[in-house]
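Omission of a single protein chain aside, the complex is shown with its protein chains in their original locations.
Presenting subunit A:
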Amino acid sequence: MFVELNNLLNTTPDRAEQGKLTLLCDAKTDGSFLVHHFLSFYLKANCKVCFVALFQSFSHYNIVGQKLGVNLTVARERGQLVFLEGLKSSVDVFFQTQEEPHPLQFLREANAGNLKPLFEFVREALKPVDSGEARWTYPVLLVDDLSVLLSLGMGAVAVLDFIHYCRATVCWELKGNMVILVHDSGDVEDEENDILLNGVSHQSHLILRAEGLATGFCRDVHGQLRILWRRPSQPTAQRDQSLTYQYKIQDKSVSFFAKGMSPAVL
């Protein structure tokens, strides 16, 4: 996890808020560093994490996780991490017979209406185990990324329904958190992605938006991060809702600074 980002969000693994949906979106840049941040953040907070990883392989996340101080293999063996590796298990849908529907069953069906099997997988993974002792603090669902489901043929409303049900179970019933990544293609013709992005935005409590610089690629400033807090439980008279920072990604950390205040420029 990136300590500077924790400071900007005013949170630490020990005292993070529960029952919140965080939306990560990226436009014209790669926002996956935010996914790695939250994965290591919640593993360090001793949460039970269900990671629906549709974009990269397990070893990719493991390598980056080790730089950030978490070991995904050990976490998976301990039962703290439930990892759905989309790239590998999508092949299992076709080559393995299973009694109960596979989470990615929609790949097989011509007219897949909904993502109910995927939701049941998540619910099963995060349901509290009646072992008597509470090993993990609270459950967390991480999805990387949701736009892949659109490319695989699901409609935007079906994906929104999946997020709705996950929110009802993970955030409301189990008092856990959700972190979802959606790409913003910026393509005016991609209406389904816009509906998905806006629909999840309206449901989220915190939006982190990584954008490339408007002026193009830069060696010392990799992009700009906009932080938008929504849906406070108490509406306040004056809300300081939105902050913008620029960032530079290094090997094991990300440094944040105010706009125009990059150390390379000062």
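The rule is simple: a residue touches a chain if its C-beta (ideal position, glycine included) is under 8 Å from a C-beta of that chain, and two chains touch if they have at least 3 such contacts; residues count from 1.
Methods note: contacts and distances are computed from a predicted model.
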{"item": "Chain not displayed: protein name in its UniProt record (\"Elongator complex protein 5\", \"Histidine-containing phosphotransfer protein\", \"Trafficking protein particle complex subunit 6B\" or \"Superoxide dismutase\")", "value": "\"Elongator complex protein 5\""}
{"item": "Selected residue (touches chain absent from view) among A:I195, A:L213, A:I227 or A:I249", "value": "A:I195"}
{"item": "Residue in contact with the excluded chain [from A:L54, A:A125 or A:I207]", "value": "A:I207"}
{"item": "Hidden-chain contact residue, picked from the options A:F41, A:F83, A:Y165 or A:Y247", "value": "A:Y165"}
{"item": "On subunit A, residues whose C-beta touches the chain left out of the figure", "value": "114, 116, 119, 157, 160-161, 164-165, 168, 172, 191, 194-195, 198-199, 201-203, 207, 228, 230-231, 233-242"}
